[in-house]
Each structure stands twice: as C-alpha cells, then as structure tokens.
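What follows is a single structure, and I will ask about it in a moment.
With one protein chain withheld, the remaining protein chains of the complex are depicted in position.
So, chain A:
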C-alpha cells in the first residue's frame, strides 16, 4: 500500500543495471545495490523528480552473524512525499565500512553514529564519528551477534549484593559480583570533550543530564556567545537499555512489555507499532472489533500523552496552573485505561493478533463521558494560553523548523506537521481502523514553536473525533464478536494470547504507527522462521526529532532551549531505547 510498486522499482533495474529489486510477502520493496554505487544511487533517488525520495526515514545495519561473509548489511529506508510511498535500499558493508549519507541527508548523522556505536561500522566521510548512546571509551559494539545478551562481565562491583549481618545471601537474593562495564568520571569527561571538537567560546554550558527542564536524562552542551547559542550537541544514552538487543533475544509476545517501557507516556502506541509489524510479517488480518478497540485506545493514549506534554510545557514556561489542570484530565484517562487493561502506565494490552481481553462492562460509557467533557476543558486551556501575550512572546517565531529540515532530518509527528508537512502515518498506511474514520491532519504555517503548540492542541480535538466514531462503531457490535485472531487452521499458524511457541515466518517488514512523538517504526528482519527476531530495529521518532534541536537552537538565546525542547517533546525512554 505505502510501498513503491515493483514495476516502478524494476525501472530502476533497467536504467542502472546493478540494482536488484525484491519484494517480500509483507509488501516491503527493497533494492540492493553494490557499495561503490550506493551514494550515486541514493542521490538519484533523492533528486530525480520521478522518484523523489526526499525524506530520510531510517538507517540501520543488519548483522548476519559471525560466519557470514560479507557480514554486515546497511539498510536505508526512504519516503517520497510526492508519491506517498517508501523504499528500502540495501548494500553490503564490505570491510566494515560504508560511505556516509550525511552529504545527502543531514539526519543520517545520528543514525550513522548509532550504527558505529552498536555495530562498529565506520562511515567514511562522517564529520565526527563518535559514539551515540554509549560512552567513548567503551570497547565493545553490543548489537553484534557475538556480543552476549548479559554483556561482558569485566568490572568488579560488589555493592549490589545484599548482606545480612556480614554474610551474603544465597539463591535469588544474590547477584553476580562481576558486572558489565560502567563509565567512570574520566570516561564521561572524555566523552564530553569528543562531542564538540571545535569550540568557539571559553564557556561550554552544560544543561542536564539531570535537570527538571530536560524531562529525563538528556545532557546538552551549549557553546555560547553571550546569551546566544553558537553550537550545540546532545549526549544521550543515560537511559539506554538495549531494547533492540532484547528484542532479538526474547520471544515475540514477550517483547511487548519491553516496548511499554520505551515511550512510557504513550505505551499503547508503542505496543501498537510493534504488533502491527509482527502481524504484517505473519500476514494475518485481525478481527474488526480488535481493530476498532485498538484505534480507540491508541487515540486515548495520544490525548493522555498530549495532556502531559501540555502540562509540563506550560510549567517549563512558567504557567504552573496548567500542569494541575491537565493532570486532572489525565487522571481520568489513566483510570479508564487501568480499568480496561489492568495497568495505568505500562499497559501491555495489545497482542499480536488483537487484544488480550474484551472491553469490561461500562468501558464505553466511561469513555463517552470523558470525551463529552474534554472539548470544553481544552477550550479552557486555550483561553489560558493561546492568546496570552507572555505565551505569544515566548513561542512566536521561536526556533523555526523549515519544511526542508523535515525531509533532511526525517522529522515526523507534530514537529513535521507544525512545519506545514502533512505527514501522518495514519493517513498513509491506514492501519487498523484509521482508513475508516474521519479526521483532519492539522498543519502549521511557519514551523515555529507556537505552530507546534497549535498543532498538538488541534490533534487532541481530532483524537476526540476519532474516539467518538470508534465508540459509535463499537456500540453496534456484538459481545460475541472475536477480539483476538482466530483461524480454523490452528496447526499451520499458531497465535496464542500469551504467545508461547509463536513462530514468525522468515522475511522482512517495516511497519510504523503515528505516535504522539512521531513515527515509531519497527523494522524486523527474520532470517528463518523463528521464535525470536534476527534483527529488530526500532526507528524512534523522538530520536530523529531530537536531532533537529542541535540545528534549530543555533543563533537563538539560551532561554529558547526550553521552549524548543518542550515543543519537540522527546521521551528519553524512546530516544535511548
């Protein structure tokens, strides 16, 4: 649906001769090109009017295993805004190097740093190839297949062990005294120095890693000229837990609780993206009721996330009342989610094949009650903020992100829409029930902070519209309609609610959902039918959106940093994974 047609891709084969086009069962169209023609080919795709793959979505590496030669494969996912479809371009990383893409898309900078960090692939021509998530002196590349899941235990760290009157305890109470490496203060200093090799001023201002304004553990470095930022870099990774590695080492269903813990503000949407990818790889169609329930829950979660964003954003800019108001509404949404799924925060309600339980008695009534009330509350928030002169002067024309930046950096979600790009995966992919509900995509005009604010406010109203339609549709359904995938052919395709023994077929898939924080995509590469993924790549929207911070802040006073960060709205759990 949202992939380039094979015929169009075959034309590339005819034109150049060297590309090899293949289509997977899941619909993914990928083109393999030799390494020396890689840049030339991508440049053509970007600049040719007939293809126009201007937008950079993701870059990653697949490790095929120690014994394979060549071992590493680079994967680039691109999107064409004109034709509304995607393409995957692959190449083999011979000698563990690849040419850099930063001359074509600036957004590849962080992705390449991450690939170097995780796989040890060198990118020739990259301006400052330093580690992305781990610290500079760390000797290993953890996403390689020969790196064990539990890490290499080479540091003596007995303090985790609990002792009772001097004796260490046995069994489940005790921990290994040897641990994986942890950074020391010297390591962090080296890391910090390497991030900005050319400083222009005497002072580099550190913001974070533990500052209430950063909403998590992000470490900003500002090179300042007076009050104005000349250069900026961000050190992330303090919350890096290796979710991708975990995804390659746990079963399909067991991975869902881990996705909850990435973007913990909108856990349902994270689950959603993952189950969509897995279902596409399985090639199953889930029941109608499950689709509508999922759509409804995802939108509830979006409102929940936006309310938190609004409260903390206003709080950062000095409007303390807002925080209390939004948390009151948020509490109601959390209450409903808790009643339906059993947890407030780490929800784990969706399953590959549907949802794990039907809606409990009274769920639709509570949701209806909530959305009847909510538009009025959003109007209240808007009267407090939208026309307020302090709010206007803190937000208007602050840190403009242009349309060009959106394509260059692969910005998605409200950040892209605020800059006037109507990029919305819900409209492009029409996953679940989004093809059948009516809603508008709000887009901004100038791309300043104020537009991003307005876009998110409008998004909440649109979400309410979607939920209304979902509730109306679910009301007409029967209690006996299935909420989980059913097949008469149980032996051939085993999908269970708890997920034991579920096998996913070989192949590759990229599926994404539109999160409150941008497009969250899961790229799964499965070598053979298996209980676990061979490669699980998570394209985090917040990660790419955060990258534009380093550009948009340049030339702005330091006070705008907090506005910009709030309107980009990253969640560290998702940027660091």
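The rule is short, and it goes like this: a contact is a pair of C-beta atoms (placed from the backbone, for glycine too) under 8 Å apart; a residue touches a chain by one contact, two chains touch by 3 or more; residues count from 1.
Convention: contacts and distances are computed from a predicted model.
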Candidate names "Branched-chain amino acid transport", "Pyruvate dehydrogenase E1 component beta subunit", "Circularly permuted ATP-grasp type 2 domain-containing protein" or "NADH-quinone oxidoreductase subunit I"; UniProt protein name, chain not shown: "NADH-quinone oxidoreductase subunit I"
Candidate in contact with the missing chain, chosen from A:119, A:356, A:510 or A:525: A:356
Selected residue (touches chain absent from view) among A:95, A:227, A:285 or A:440: A:440
Options A:183, A:213 or A:257, residue touching the unrepresented chain: A:257
Residue, one of A:274, A:325 or A:549, that touches the chain absent here: A:325
Sole residue of A:74, A:242 or A:499 that reaches the chain not shown, by the stated touch rule: A:499
Hidden partner interface residues of chain A, rising order: 162, 164, 169, 171-173, 250, 253-258, 260-261, 321, 325, 328, 331-332, 335-336, 338-343, 346, 348, 356-357, 359-366, 368-370, 373, 380, 383-384, 387-389, 392, 396, 422, 427, 438-446, 450-451, 454-455, 457-458, 462, 474-480, 497-500
